[in-house]
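Yeah, one chain of the complex is gone here, protein chain that is, but the others are all in their spots.
The first chain written gets the first letter, and so on, giving A, B, C, D and E; residue counts start at 1 in each chain.
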Amino acid sequence: MVISIAVHGAPYASQASRSALRFAECALARGHAVHRIFFYHEGVLAAGSHGVAPQDEEDVHAGWVSLQESHGVELAACIANSLKRGMLDAGERDRYEKPSATVHPRFTLVGLGQLVDAIATSDRFVTFAA
Amino acid sequence: MVISIAVHGAPYASQASRSALRFAECALARGHAVHRIFFYHEGVLAAGSHGVAPQDEEDVHAGWVSLQESHGVELAACIANSLKRGMLDAGERDRYEKPSATVHPRFTLVGLGQLVDAIATSDRFVTFAA
Amino acid sequence: MRRKRILFLLTRAPYASARAVETLESVQVAGVFEQEVSVLFKGAGVYQLLEGQEGSAVGQRTVGKILSALPEYDVERIFVCGPSMQRFGIEEADLCVAAQRLDQAEQRDLLAGQDAVVTG
Amino acid sequence: MRRKRILFLLTRAPYASARAVETLESVQVAGVFEQEVSVLFKGAGVYQLLEGQEGSAVGQRTVGKILSALPEYDVERIFVCGPSMQRFGIEEADLCVAAQRLDQAEQRDLLAGQDAVVTG
Amino acid sequence: MAALHIVNKADALPDCLPLLADGDALLLIEDGVYAACADIDANAPCHALADDLEARGLMNRIVNAIEILSYDGFVELVERHRPVVTWSR
Partner (left out) sequence: MAALHIVNKADALPDCLPLLADGDALLLIEDGVYAACADIDANAPCHALADDLEARGLMNRIVNAIEILSYDGFVELVERHRPVVTWSR
């Protein structure tokens, strides 16, 4: 079965990112294809590469990066929602002349068409709300 | 009268930052001393220098910077809450070997003692919650 | 792209956050991509439909204006929860766009036919 | 530093966000700085007091343990809203720390004597 | 001195109302202003922030004796009350 997932809440502000990560790991373990994780609204903040997680708490950003590295799952952050929240990849850094990218390279910034595509392409679409 | 203000919500996720900015501007206009704006919880995200505000919406981050430049108001973000959310000044960038600072230089990262000090030093303490 | 039945379930009031505006942007895109789009305003989401909004008063875009433009994106199936309107004392005359009022049974039927639901 | 009467008003359940933990960190600091600290758990905030929490199940610190350590920071005035406990079906025996139960009139008196209130 | 109670979500009002004491004031801001559209059983003067009412299209939907304030009026309320208590959800 092909599953896509939306994440609406930021780490620390909501459990959405961690709940979605656990769900995605488990869906993969059960043999499903996780087509795309779409980070939307505050959810895009999980893509940030500058955070320093407290030592006594789970690092959800690192969990996403690790999931991508081991399973090739697409981590797609809404580009419009990312830009206004300071989440920039190298291309947007150049376009807006900011000093650095802030998004981890395992995440990609995409348009809302990729949200619609994820829904159209998948058998199931599961939202983790803020 | 000496007033300090706490901001708990992030721009775009809540109105807290904009409401607090308007309140601070108006308090200054009425002749009060605004001692410190303390950015707490998701509120610290207002300090980020990488955001690109939509053209048809108010840029609250720019509003804070402008308030600081024109009135010298202290913009203090909780350092512990900032670090985990990827808000780093030059010192924290170096300490954690990140590629760049993400906090605008008009903001300072401070400990929670500065929240208590703001309360102890001010005649009024007003919280703008998420 | 395959054509799916997608329901956007809008349950939050506008302006306290950017959520309403950001969700409506995906409604527009789903319309452009020729999906079978429905929109249901429910709970505090019905406040998005109130006439007379003026987002500039809080530095934001006006949600009511974005809603009025949805037909340009081929989004025509706009529904509102009747019990929620009643709870908040909102009449049909108070709405800024024409939305079909659904009771609970009709909302159940609407949900049952969907391939996916996007929560706003 | 001047000594002020500061009330921390904790109204949110733990774990859905970091808010409870982050607020309790400022309660500790206020205690260390010898402020006259009171803490009131109210509404969904009373869930912070439930015994048997285990934050590691969701990758977080355990709020109940942070609460139990508050006396080490000279924070002794810990109150809980009686009507909120009743609403959520929580008895005194369910709490992980000793908190003095206040009715509405007692909470009014508590508020009236404060210099500042920090909302959690 | 009496307290100012700021409510920024209508759902937070029920927690706040029983704690209003003599001389206290109530101020609705942000999503708290939706509470101005229904009866509020408060033994304190009620105010609501104009910007937030206007954004939401509520200027003509207010019931009750609620005073509409600018930010200037907001600051004035803060001058006259202590502590300032914020109620949220």
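To be clear about the criterion, contacts are C-beta pairs under 8 Å (C-beta built on N, C-alpha and C of every residue); 3 or more make two chains touch, one makes a residue touch a chain.
Being a predicted model, the structure only gives us computed values, none of them experimental.
Colleague: In the complete assembly, which of D:Thr11, D:Ser26, D:Gln60 or D:Ser84 touches the absent chain?
Modeller: Only one listed residue reaches the unshown chain, and that is D:Gln60.
Colleague: If I consider the whole complex, including the chain that's not displayed, which of A:Ala33, A:Ala53 or A:Val126 touches that chain?
Modeller: Once the missing chain is taken into account, the touching residue is A:Val126.
Colleague: If the missing chain were put back, which residues of subunit A would it touch?
Modeller: 1, 3, 8, 14-16, 19, 22-23, 25-27, 29-30, 32, 123-130
Colleague: List every residue of subunit C that touches the chain not included in the displayed model.
Modeller: Residues of subunit C in touch with the missing chain: 7, 9, 11-12, 42-44, 83, 104, 107-108, 111-112, 114-117, 119.
Colleague: Which residues does subunit D use to touch the chain missing from this display?
Modeller: 13-16, 44, 47, 50-58, 60, 64, 88-89, 94, 96
We take it that only the chains that are shown with their structure count from here on.
Colleague: Based on CA centres, what chain would you say lies at the far end from subunit C?
Modeller: Chain D.
Colleague: Looking at B-E and A-D, which one has the bigger number of contacting C-beta pairs?
Modeller: Most C-beta pairs in contact, of the two: B-E.
Colleague: So the centre of each chain is just the mean of its C-alpha atoms; given that, what is the distance between subunit A and subunit D in Å?
Modeller: Chain centroid spacing, subunit A to subunit D, equals 34 Å.
Colleague: Go ahead and note the Å separation of the Cα centroids belonging to subunit B and subunit D.
Modeller: Centre-to-centre distance between subunit B and subunit D: 25 Å.
Colleague: Would you give the residues of subunit B that are in contact with at least 2 other chains, written as numbers and ranges?
Modeller: Expected reply: 8, 12-15, 41, 54, 57, 80, 84, 124-125, 127, 129-130.
Colleague: Would you mind listing the residues of subunit C that make contact with two or more other chains?
Modeller: Those would be 15-16, 18, 58, 60.
Colleague: If you go through all the chains, which pairs of them touch?
Modeller: A-B, A-C, A-D, B-C, B-D, B-E, C-E, D-E
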